[in-house]
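A single protein chain has been omitted; all remaining protein chains appear in their positions.
Right, chain A next:
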Amino acid sequence: MPQMSMIEAIRDAMDVKMAEDPNVLTFGEDVGYFGGVFRCTAGLQEKHGLHRCFDTPISEGGIIGIAIGMAANGLRPVAEIQFADYIYPAYDQIASEAARLRYRSNGDFSAPITIRTPVGGGIFGGPTHSQSPESLFTHIAGLKTIIPSNPYDAKGLLISAIESDDPVLFLEPKRLYNGPFDGDHETPSVSWKGHELGEVPSGRYTVELGKARTVSEGSDITIIAYGTMVWVAEAVAQNLGISADIIDLRSLVPLDIDAIEASVKKTGRCVILHEATRTSGFGAELMSLVQERCFYHLEAPIQRVTGWDTPYPHAQEWAYFPGQKRVTAAVRTALEAA
């Protein structure tokens, strides 16, 4: 089976869809000839043609605006926003237009677009190349928000996103592009080469939107994570030698609430992780849901581990990042509660 990095897996998903469906095209800043600043579209222009993989002006609102018009006209555009930090000029087009077009026209028009954008820190990107704005989008009815944690899922989820009749925001944890990352920045980087989840089948396959992945099964505690934090969770559980249910959500909307509920009812303890800022983060939603559905099964207060309510700092990156130390403390608190 081919070995791929997450970049290669994402590229392969687009390549597969572009080869089988002439309505699929991709565009964004530096996406065309150059192949994207993270190389996710490298070679697609040469293979599929200038009009199917092309550069756009530096204009996020414009990129999403044309994507909506194209999608309403029957195409399946995959628009790249170079960094999620740059997505805000397009917020009106995403939240008020793409997400609501089907509703406001009662199904007369729809905008099945896919928006790919790198999220998260760990690359010394500072305040403008590290953000995780997922909760600004999970709050928007009509939109789906997806975040893979490995190459296999990335390809299968991206193909599902492109095939979805709903608009999908596809968040790519940039620290995971080239290898898994357990949150310990002092150990050397590892690549996806040789990793089980770097084995990516060629051709078309899908991973269903809205189905979580069970990373590990255990009985002591449930750790809910997505994106980069999945790997931090796994490292912490291993280091502590605990028996943990680790759930990689993969999709925030639609959410696999059944998987969460079943796990927390089994373990009675729950820790929720995300890299984004704390207040009104997606963790708040997850805590509410667990409380609503599992209250009488809980044996400890739900813990939440997040980034701080600050902009993502540059030099203080690892003080901001919710790494193994912060996660370990929360897991211990949850386990030690009476």
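Definition applied: a contact is a pair of C-beta atoms (placed from the backbone, for glycine too) under 8 Å apart; a residue touches a chain by one contact, two chains touch by 3 or more; residues count from 1.
Everything that follows uses one rule, which is that contacts and distances are computed from a predicted model.
So one subunit is absent here. Using its UniProt record, which name fits best from "SpoVR family protein", "RNA polymerase", "2-oxoisovalerate dehydrogenase subunit alpha" or "Protein translocase subunit SecD"?
"2-oxoisovalerate dehydrogenase subunit alpha"
Check each of A:26, A:45 or A:93 against the chain that is not shown and name the one that touches it.
A:93
Which listed residue (A:31, A:53, A:70 or A:212) would be found touching the missing chain in the intact complex?
Checking the options A:31, A:53, A:70 or A:212, the one contacting the hidden chain is A:70.
For chain A, which positions touch the chain that isn't shown here?
25, 51, 56-57, 59, 61-62, 65-75, 77, 89, 92-93, 96-97, 101-110, 112, 141-142, 144, 164-166, 210, 253-255, 257-258
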